[in-house]
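Let's look at chain A:
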Amino acid sequence: MNVHPTTAGMLLAGVLFVLGLISILVRRDIIFMLLSVEIMLNAAGLAFVVASSHWGTADGQVMFMFILAMAAAEVSVGLALILQLYHQLKTLDSDEASKMNG
Partner candidate 1 sequence: MSFADFISLGPLITLSAAVVVAMLLVAAWRNHRMVYGFSLLAFMMALTAIIPAIKYIPHAIPPLLVIDEFSLFNTGLILVAGFIILLLSFNYFEEREERKEEYYLLLLLATIGALVLVVSRHFMSLFLGLEILSISLYGLIAYLRTRERSDEAGIKYLMLAALSSAFLLFGMALVYAFTGHMDFPGIGVALRQAGYLPVSVMAGFGLMLIGVGFKLGIVPFHMWAPDIYEGAPLPVAAFIATISKGAMLVLLIRFYQDIHGNDYPMLWWIVAIIAVASMFVGNWLALTQQNIKRILAYSSIAHMGYILVAFLSGVQTGLEAIAFYLVAYFITSIGAFGVVIVMSSSLQDAETIADYKGLFWRHPWVATVFTAMLLSLAGIPLTAGFIGKFYIVMAGVNGHQWFLLFMLVINSVIGLYYYIRLVAAMFSVPAPGEQTMVTPALPMAGNITLVLLTILLVALGVYPTAMMQLIQQMMRILV
Partner candidate 2 sequence: MILLVLLLILFVAALLSWIVAAKSNLLCRWIALGSLLINLVIVLVIWVNHTTTADRWWYNFRVDWIPHFGISLHLAMDGLSLLMVALTFFLGALSVLISWKEIDKRVGFFHFNLLFVLCGITGVFLTMDLFLFYFFWEMMLIPMYFLIGIWGHERREYAANKFFLFTQAGGLLMLLAILGLYFVHGANTHVYTFDYFDLLNTPMEPGTARWLMLGFLIAFLVKVPAVPFHTWLPDAHTEASTAGSVVLAGLLLKTGAYGILRFVLPLFPAAAVEIAPLAMLLGVIGILYGAMLAYAQTDFKRLIAYTSVSHMGFVLLGAFAFNEIAYQGVVMQMITHGISTGALFIIAGALYERIHTRNLKQMGGLWTRLPLMGSAVMIFVMGSLGLPGLGNFIAEFLVLLGSWQANQWLTVFATIGLVVATAYSLRIMQKVFFGPCDRQYTLPDLNMREMVIIVALVIVIFWLGFHPQPVLNTSQNINYVVR
């Protein structure tokens, strides 16, 4: 049983990604949803790293840096928004945030 390391890495990333996906689907707490998105992002990042190691180029790593930075920014804004929302809804249940529909 010898899988090509790249393939293995990609598979791992894929699995991570799907995990994140599943958790965002099953969670209702906004914070957790945010977390699971982060997981997915990191999975993507991992994929990049694996790919770049496969090609022996630095692009993947650079991309991963960007992802990290962006994730950080996103989380910061996200948490701010969640805080804002919490002030109004007094809950973190995403289902409460459904005033607009139709």
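Criterion: a residue touches a chain if its C-beta (ideal position, glycine included) is under 8 Å from a C-beta of that chain, and two chains touch if they have at least 3 such contacts; residues count from 1.
Regarding selection, all candidates are chains of the complex that A comes from, given by their letters.
The shown structure was predicted, so the numbers you read here are calculated from the model rather than taken from an experiment.
Enquirer: Looking at 1 or 2, only one should touch chain A in the complex. Which number is that?
Expert: The single touching candidate among 1 or 2 is 1.
Enquirer: Where on chain A does candidate 1 make contact in their complex?
Expert: 6, 10, 13, 17, 20, 24, 30, 33-34, 37, 40-41, 43-45, 47-48, 50-52, 54-55, 57, 59-60, 62-63, 66-67, 70, 73-74, 77-78, 81-82, 84-85, 88-89, 94, 97-102
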